[in-house]
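Heads up, one of the protein chains got dropped from this complex, but the rest are sitting where they should.
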Amino acid sequence: MFFRKRKIKKENPIQAESVSDLWLRLENVPDFIHFKHKGEHFHCWVSFIQTLADVEYLHRDVFPYLYSDKVHSLADVQQQIPIERMIRTKDMAVIQAKLFEGYTIIQEYEREADCLIIPSVKIKGRQIEKSEIETSIIGPREAFVESADANINLVRKRIPIPQFKFDELHIGKISKTRVCVLYIDGIANKDNINTVKQRIRDLEVVSMIDATMLALMISDNNNSIFPQYIDTERPDRVAGALYEGKISVIIEGSPNALILPASIIEFFAAFDDYFLVWPIATAYRLLRLFAIGFSSVASSIYVAILTYHYQLIPDNLIPSLFTSRTAVPYAPFVEVLVMEFMIELLREAGARLPTKVGQTIGIVGGIVIGTASVQAGVVSNFLLIIIALSALSAFITPNYRMATTIRFIRFPFILSAQLLGLLGISLCFLIFVSHLIKLTSIGRPYIEPIYPTRVRDLKDTFIRLPLNYQNERPLFLRPGDSKRFNSHRAHQKAEVKKSELDN
Amino acid sequence: MTKDTISKAFQLSPISAFFLTFSLQLGSDFLKLPQPLIDQAGQDAWIGVLISGFATMGILWFIFRLLDHEKPYGRTDIFSIHRRLFGKKAGDVLNFILMGQVLLFLVCLLCTYSEIFQVWLFPNLSTLEFSIIICIITGYVVLGGIRNIGGLSFLYFLYMIPIFQSLNFTVPYLRFSNLLPVFDHSLSAIMEASYMGAKLYLGFELVIFYYPFFGQPDRARKWAYLGVLTSMILYLNLTIVGTAFATQGALTRTIWPFMALLKTLQIPFFNHAEKLATLFFVWSLIPDVCVCTWILTRGLNFSFPSMKQKYFMIAVLILSVLLTCSLQTGNQIRMINQLFGLTGTAIVYIYLPLLFLYQWFHKKVREQHEN
């Protein structure tokens, strides 16, 4: 306690007390420009931060007006300069905040708090590029960048209505990061919006670097390994979610947007699904779900069956399994752990290295280490197939965060398989499922269309029915307006073709 | 003392009545069909199952009437009814008797399933270990409230579909001549079989404890009837298939005919289908154990409202682990199952109708008093 108190005392108040205090503090900051303008009719102090402000713009569009004969005071400046959103204020908090956003401050007297704040923000950032993490073969390619305004622009282009709104919040004790909560008024549920805003406001943090960090902090259960929100870099996905009645959160400086609330099935839905014919999309979705199931339990089933339940092995598999196992000196459990560890190392190494080297590592790991370890008799080649397949299946998950979870839950499964065989796997599965049943995403049940069962919402989960059948928004969002469109008319239009022969 | 209505966040959807009724009824009985009825009614066992199924529906109707009549006076569960009709002390005693029955159900389930896992998967699995693990999971679920239990029982239904669908694959092995001649047994034999059959349906009566949690009781009632109907159809299927699958001589020697049935199935990728099927039985155990624990916890809390529910729950779980571990041999487990069947049928078919009459009587007397 003593220690903490001392720390607080020493801490500098971040907020400057007066203008002179602020200038004093910035004295040694190299990119801070602070000079006195001496015109014929008007004298003033100009200050801005060179690296944040658009200097060229200032010279071209702002400073010429200071030389104008019509200018005699700050009020004249404000009238003359044809720029919108200028602020005349004495509030130190605003002055300091705007200065660090790249605004230019003009004072008549250096020591007086009366300031005119002129927007001169230099927009410099990445161009809008192709999405790299959530790639899709068909469909839009744009991805978010680090600028919140640019991101909102991308979304707004897709939702050209006045009901599309966003609320701005500032969080972070020091960083004061701008957070925008996006929604469509009348479609999104009011409670959801309030919950999200309340949670963001209640945060006690120093800074906020990325949207995913925010998501971790506002999620319902911080200890759960399952992500309770979707983070995406695709504006089309955000727009789609907003139309559905969800809420999106965009943060200044983060190329990811959050989509809230989320239900578990959405993590396994790739955006491509909506661009394909529904039977194919459904088939792919089922394939993906199967892959996820396989990936999470395949290696543990191997452990369980080989350790306890040899009876379950089909007759024709026994010889090959037996011969490949006899060379291996370790118990199946150890064998699997070694292989899983190896795969995780390869993945981690691949992720940390530049793309080209990463690929090489993958090939080296896959071929060289895999084959060598089989030949050396450390693992059986049967296991190698299982592990490789399950690693492949884990990466099928469209959402990276969920893919990590899927890879992680293998380990409790393997451990329980070693302890109690198939019964252990069954119990472990039970624990995970009861956890999932308990879990919520901003107060909405996490495994929604499954339980609580909403047959209506099942149209877009395991299967994806044709779009003209999906005339209602998901029920779990409790949207303000649940109808997407008039299903009657949609069907009428879809069924203009006559089914009669040759007619 | 307690609020009359349950806040909306804890309410069950009406369809949960179906899943809860279904899973509680099944318990572990589906594994034994048609064995308990074979001795009395032979190939006519299915008639016994049919009769007891309809009797169960009739009793369920009584139970719902009993609970609905309670609506004007307070919460519509058996705890409140007892306390209102018999006063605090006597009511609590009756509550404790009913809770004893629930505890018996809980222990029966734990025992039976640990026996099944010991026989079919791990002969060396210790009952203590198994019941502790189950109780930890139960504790985790029960802390989340009845909605989570409803969720588990729904998933149970979902996961059991493939198991029961596997009955279709036994069709090539069936000899339907085993079921002939129909009605070859005397009425008294069939009634005896129906009595045995009535025990199979036990578990549905637990609705007297969680009925107030249904947001829309009218719709929940329909779902509950449907739950009984579904399990009746399932039992009927199991009985017919079980009788047609093996001769009566072989059936009387089989303890778990359903497992014997699964044992003959050939499934792709694996041998020994019955060992894989046992894994699904964890799912039939958990929702039932959770409901029982939840009821016991609430019951204790009703009598002693000053303490935290969490501690009651832990006490209930520890007690059930201890009781389960004290019953080890197959004979003891059969005995406790029989005891449960006896007390269960007594409560459902004798006590609850009597209570219904008393409630009606009580109302009449009161009305006269007021006049």
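We just call them A and B in the order they show up, numbering each chain from 1.
One rule holds for everything that comes next: a residue touches a chain if its C-beta (ideal position, glycine included) is under 8 Å from a C-beta of that chain, and two chains touch if they have at least 3 such contacts.
Simple rule for what comes next: contacts and distances are computed from a predicted model.
UniProt lists the omitted chain of the complex under the protein name "Ger(X)C family spore germination protein" (options: "Stage 0 sporulation protein A homolog", "Ger(X)C family spore germination protein", "Sulfide reductase" or "Branched-chain amino acid transport system permease protein LivM"). Although it is left out of the displayed model, the omitted chain contacts the following shown chains in the full complex: A, B. Within the complete assembly, B:I132 is the residue of B:I6, B:M57 or B:I132 that touches the hidden chain. Contact with the undisplayed chain is limited, among A:S73, A:Q359 or A:Q375, to A:Q375.
Across the entire complex, the residue among A:I49, A:L420 or A:V433 in touch with the chain not shown is A:L420. Note on the undisplayed chain: of the listed residues B:S166, B:Q216, B:T264 or B:S303, the one touching it is B:T264.
Although one chain is hidden here, its contacts on subunit A can still be listed: residues 305-308, 310-311, 313, 315, 318-319, 321-323, 325-328, 331-332, 375-377, 419-421.
In the full complex, subunit B touches the omitted chain through residues 119-120, 122, 124-126, 128-129, 132, 136, 177-181, 184, 246-250, 252-253, 259-260, 263-264, 266, 271-272.
Keep this in mind: only the chains that are shown with their structure count from here on.
Centroids of subunit A and subunit B (each the mean of its C-alpha atoms) stand 45 Å apart. Subunit A meets subunit B in the complex at residues 308-309, 311-315, 420-423, 425-427, 430-431, 433-435, 437-438, 450-453. For subunit B in complex with subunit A, the touching residues are 13, 15, 117, 121-122, 125, 133-134, 137, 140-141, 144, 148, 150-152, 154-155, 269-272, 275-276, 278-280, 282-283, 286.
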